[in-house]
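Written below as structure tokens is the structure these notes are about.
Every protein chain except one is present and positioned as in the full complex.
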Amino acid sequence: MYVVRPVETADIAALESLAAVSMPGVHTLPKTREKIEQAVEGSIASFAAHVDIPSEESYMFVMESLADKKIVGTAAIHASAGSNGTYFSFRNDVIQQVSRDLNISHSVHALTLCSELTAYSQLSGFYVDAAVAQRPEAALLSRSRLLYAVQAPHRFGDRFFVPLAGLTDENGGSPFWDALGRKFFKMDFLDAERVIGGARNRTLIVELMPHYPVYVPLLPGDAQAVMGQIHPSGELAFNLLTSEGFEADEYIDIFDGGPILQAHKHTLRTFTASMPRRVAAASGTPASDAVATYAVSTGPDQRFRAVTINCAPLESSETVCLPKQVQDVLGVSEGDTVTCVRI
Amino acid sequence: MYVVRPVETADIAALESLAAVSMPGVHTLPKTREKIEQAVEGSIASFAAHVDIPSEESYMFVMESLADKKIVGTAAIHASAGSNGTYFSFRNDVIQQVSRDLNISHSVHALTLCSELTAYSQLSGFYVDAAVAQRPEAALLSRSRLLYAVQAPHRFGDRFFVPLAGLTDENGGSPFWDALGRKFFKMDFLDAERVIGGARNRTLIVELMPHYPVYVPLLPGDAQAVMGQIHPSGELAFNLLTSEGFEADEYIDIFDGGPILQAHKHTLRTFTASMPRRVAAASGTPASDAVATYAVSTGPDQRFRAVTINCAPLESSETVCLPKQVQDVLGVSEGDTVTCVRI
Amino acid sequence: MLVVRAIKASDLDGLFNLASQVGTGMTTLKPDMKMMGDRLAIAVASFNETIPPEERDYMFVMEDTATGRLAGVCAIKGAVGLTEPFYNYRIGTLVHSSRELNVFTRMDTLYLSNDLTGCSELCSLFLHPDYRQGNNGKLLSKSRFLFIAQFPHLFEQKIIAEMRGYQAQDGSSPFYEGLGRYFFKMDFHHVDDLTALGKKSFIAELMPRQPLYVDYLPQDAREAIGKVHQATVPARRLLEQEGMHYEGYVDIFDAGPVLQARVSELRAMRDSELAVVERDTDTAHACALHTSEPYLVSNTVMQDFRMILTDASPSNGNIDLSKEEQALLHCHSGETVRTLSLNVRKNQNV
Partner (left out) sequence: MLVVRAIKASDLDGLFNLASQVGTGMTTLKPDMKMMGDRLAIAVASFNETIPPEERDYMFVMEDTATGRLAGVCAIKGAVGLTEPFYNYRIGTLVHSSRELNVFTRMDTLYLSNDLTGCSELCSLFLHPDYRQGNNGKLLSKSRFLFIAQFPHLFEQKIIAEMRGYQAQDGSSPFYEGLGRYFFKMDFHHVDDLTALGKKSFIAELMPRQPLYVDYLPQDAREAIGKVHQATVPARRLLEQEGMHYEGYVDIFDAGPVLQARVSELRAMRDSELAVVERDTDTAHACALHTSEPYLVSNTVMQDFRMILTDASPSNGNIDLSKEEQALLHCHSGETVRTLSLNVRKNQNV
């Protein structure tokens, strides 16, 4: 059994060993001990904070295997992407080209540097151990961030987005970067990501990045080919997010051209389909009519916990039957209310 | 009792007298006998056309008072706004202005000439007699265009928009035009509208209109004040459309700054809440439990008819009871299926 | 003997024959009787000053007086872009710099502009292949500057000349292939013909409006910016000697450079001198200054403006012209002519 919970100071060592696993792109984990400590402390402070307007809070979750107390995954969500500046992305624009005189009509794609994702809440840092990747708990981990947002909507924006790492070559080079960012930054993709620390809200972006639309037909073929394409390592996250209701296509990352998924909360399944249910007792083994898998979560804040259960459909039921062990993990008792959403 | 139906050649004289009623703006009726004839013939041809891809078709509806055979309203819908060029509008953009050095953060509004509404279906030409304006039939007339689109989705786009006349002064001048269009067109608002015939898809727009964003703070106060404001004559249409699910704010008209309402069909009540129901017999007088008003329509195409009825809620019923007179007006009999949507 | 002179209505046939030799690449000089006749009428009206200065089109022909044959043509337009928009790309600079990263990037940028609207224009220069020798090309090209120096009030503050752009060996335009083709979706020559016909609204409709970084273009397109067609290199050099400079404006299709100058800073404006024609006597010839430096000389009469090349030099406000030269210029001793050394003299003080 696995539980998703807010990160704690005691997790730092485990996170450090996870970080040693090499991963591409920058939207993943902090890599150094110091950065990890900062992230964990920031998360603990965020869960504890009283929030009026979503700002610099960043919430980090870990998934723990209860059998061996091992951390097998992490996921994070930032309250407001632009809290510390402006979040920059490229918007995919389509320009209609029509000449009646010449009877020409076609459309031209253009990328426009924009700050529209500023003040959205940003999901990031999703990582699960390969052993868990094919299990419903992968979805639980990804979704736990939104389950928390359902519980604490005042801590987040109405819209959410997730940048996913774009396609790079075997040497870590990015054809999209080579066609665009490199011309302005005069440095390699990985150097640029290192120096900017994966951020997309820094003054140096507005200083260095192009302010006028980039006409896509003018980009080299290999750069066009990777626009909106995900790095293979991001496939799991991409699939989980699109089935959640996130949409790609409108924005791409300014550095590597990777897709940025985004959605209004009204179109996300965790928001539209989550159900409050009263906890009832259940036997320790799943009933024979257990045809559905649910994410079940509780809170508030630091006491946030989420697990998966298999049970009969809850749509027409007022209660959810949880075995004692699950109740203990969630920290709830019979009669308490939990949030359930089908995975 | 009132019925909405496709316009017919016999209606031309009636339309001519309607056109004599003075109305502001350009999104209303054709004014001359010749233009009216063209519009009616175009509509008849459109209803009769076999359509693969929505194009230059334009469908015109009239509302007839059955008591005195008088035409008391008209409404139209164009299959594709850009079928004959590119439909231009101003998009409301918000630019985030952040300087961390100076600790400045504010946003600036800008209007960008865009062609994003091209290929949307466009509602226009809505007019009802003052006597009917306060009755549910006003909503019926406005909605009949969408009821037809529900019946014949292949004839329309997935998105719809409606430009509404903007605020003008007592002399027909437009403060928005004076601040923008006049500088490029070198003529009065009404002259410009006359010469362009209310169109927003002409080559001369791309030749004359500004290609770079207009920073709103630089516009004079009176022009800023009327941006997105409707002419009083458009209030009824505005209220009907917003309660249907249309949204303002994202686009405004390039000439007078009036609002352009737009929506994806999935967010329009006529699409999401319309119900097919089998026709059953009913007594001529409404039942005592007639707590709801419905628009009821049938088709196909030239045989499209729509009326309002009062009856008990239809949500949990498989049939709709229609008095004989109503069945006759719609051209249906018991057992036929009609489309119903609550007004 | 060759004389460059104001065109006359009777030159239409000669002009047509000349234009038939031009070939492609010169949109303003096509062998089309109707177009040519219209233009000639405007030129005659220009010299007669019956139309306003900004509508004028002063055409000059080079005549071989031995045969009466027209050997070349050139023109000056009073102003461009006042009835149809006159488009160029302007090359600007944008600096992207971050102190934090210690990055300083200087980028060339293309702006679609109508900045040259209202400038006067040198155009339509063509010398028949039979006459491409000696100083004939210089005489024909530079003669226009004498006219401007004589009548500067007829011209705008700035004067320009569009130069044919660079083409690859196969006749294609690397700049067009790297940029225009994506927006116009047709061949370069087709686009060029359309603009020659004055059909320009498609430019407003199809051309990208936003500034473009030159670095987005392929290498060969970048290199073509401001570079002239191989055959145009000498013509460019002649204009540059007269004080015209490439200031970053190029053709929107082939990126050929526009040369430009303030009229007041043209060499002809600063250095040309008025001189009185000396009596044609042996004494005058004997006392005349002898240099190996050829001079351009023109009369000062608008309607019958004529220019020749001479070996005589002005001295103390006089110039010794032979009877033949005086006849070519339609002037007589005692009258004033304008003189300019054909070649630029080196400044000894720099």
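First chain written, first letter: the chains are A, B and C, and each begins at residue 1.
Operating definition for what follows: a contact is a pair of C-beta atoms (placed from the backbone, for glycine too) under 8 Å apart; a residue touches a chain by one contact, two chains touch by 3 or more.
Predicted, not measured: the structure shown is a model, and the values here were computed from it.
Asks: What are the shown chains that the omitted chain is in contact with?
Replies: When the full complex is considered, the omitted chain touches A, B, C.
Asks: Would you mind spotting which of C:R132, C:H245 or C:R279 touches the chain that isn't drawn?
Replies: For the chain that is not drawn, the touching residue is C:H245.
Asks: With the missing chain put back, one of C:R90, C:H128 or C:R164 would touch it. Which one?
Replies: Residue touching the chain left out of view: C:R90.
Asks: Among C:D115, C:E177 or C:D215, exactly one should touch the missing chain; which is it?
Replies: Once the missing chain is taken into account, the touching residue is C:D115.
Asks: Which is it among C:S10, C:Q219, C:S292 or C:N349 that touches the chain not included here?
Replies: C:N349
Asks: Taking the entire complex into account, which one of A:R33, A:R194, A:H211 or A:H266 touches the absent chain?
Replies: A:H211
Asks: Identify the residues of chain A touching the omitted chain, counting contacts across the whole complex.
Replies: With respect to the unshown chain, the touching residues of chain A are 203, 206-207, 211-212.
Asks: With the missing chain put back, which residues of chain B would touch it? List them for me.
Replies: On the chain B side, contact with the omitted chain comes from 95, 97-99, 101-102, 104, 106, 108, 110, 183-187, 195, 203-204, 207-210, 212-215, 217-219.
Asks: Can you list where chain C touches the absent chain?
Replies: Residues of chain C in touch with the missing chain: 81-86, 90, 92-95, 97-99, 104, 106, 111, 113-118, 149, 152, 201, 211, 243, 245, 262, 265, 269-270, 272-274, 338, 347-350.
The rule we apply is simple: only the chains that are shown with their structure count from here on.
Asks: Count the touching C-beta pairs: is B-C or A-C ahead?
Replies: A-C
Asks: Using only alpha carbons, which chain's centroid is the nearest to the whole structure's centroid?
Replies: B
Asks: Please compute the C-alpha centroid of chain B, do the same for chain C, then give the distance between them in whole Å.
Replies: Whole-Å distance between the two chain centres: 57.
Asks: Nearest whole angstrom, what separates the Cα centre of chain A from the Cα centre of chain C?
Replies: Measuring from centre to centre gives 63 Å for this pair.
Asks: Listing for chain C: what residues touch at least two other chains?
Replies: 201, 205
Asks: Where does chain A touch two or more other chains at once, residue-wise?
Replies: 95, 98-101, 203
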